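Note that one protein chain of the assembly has been removed; the remaining protein chains are unaltered in position.
Let's turn to chain A:
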Amino acid sequence: MKTTLTSLTLALGLSFATINAQAADYAIDTKGAHASINFKIQHLGYSWLVGRFNQFDGEFSLEDDMSKSAVSVTIDTSSIDSNHAERDKHLRGDDFLNVDKFPEATFKSTKVVPKGDGKFDLHGELTLHGVTKSIVIDAYKIGEGKDPWGGYRAGFMGSTKLKLADYGITYNLGPASTHVDMELHVEGVRK
């Protein structure tokens, strides 16, 4: 009897989980800081310089058919943080991000191509430094499920490489530092 009840509860719980996994909209959890937009770039070819953007906002829809999912993110470019005030000031200036003129960078997905095993290519338009380009983010789902506080969450990781000159950022940092690697961690809370 007890076993039946347990399996019934389990079955109910599972079916709930299945319902939960269906199409839904998620807000990226920037409030709780369970998402981060990180970058790294070579310093002189000798090491990696790592930084991040502290302020951004975004949402995604997650469909059973992954290819129908979509993402959009808006980044406050002035929130760049490389853990050095003088460098951040330089990065915000017109040698790099020119944040007075281009206070926002945006990403809007155009296509999701599932590759199996939770992996997918996230195609989209990135607008940075006033230039819009198509990019592909190599991404995968880490997991989804209920959180301990009554919500439902899904999380991903993605990475892509950007050529700075493509976006009109041409300050000479040396031949090893023409590209920047983006590393994206995104957790969404279902709306």
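Following the convention adopted for this analysis, contacts are C-beta pairs under 8 Å (C-beta built on N, C-alpha and C of every residue); 3 or more make two chains touch, one makes a residue touch a chain; residues count from 1.
Note that contacts and distances are computed from a predicted model.
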So which of "Cytochrome b", "Branched-chain amino acid transport system permease protein", "Murein hydrolase transporter LrgB" or "Membrane-bound acyltransferase YfiQ, involved in biofilm formation" is the UniProt name of the chain that got left out? "Cytochrome b"
Of the residues A:L62, A:I75, A:L122 or A:L173, I need the one that contacts the missing chain. A:L173
Looking beyond the chains shown, say which of A:N83, A:T110 or A:T132 touches the absent one. A:N83
What residues on chain A make contact with the chain left out of this view? 78, 83-86, 88-89, 92, 171-174
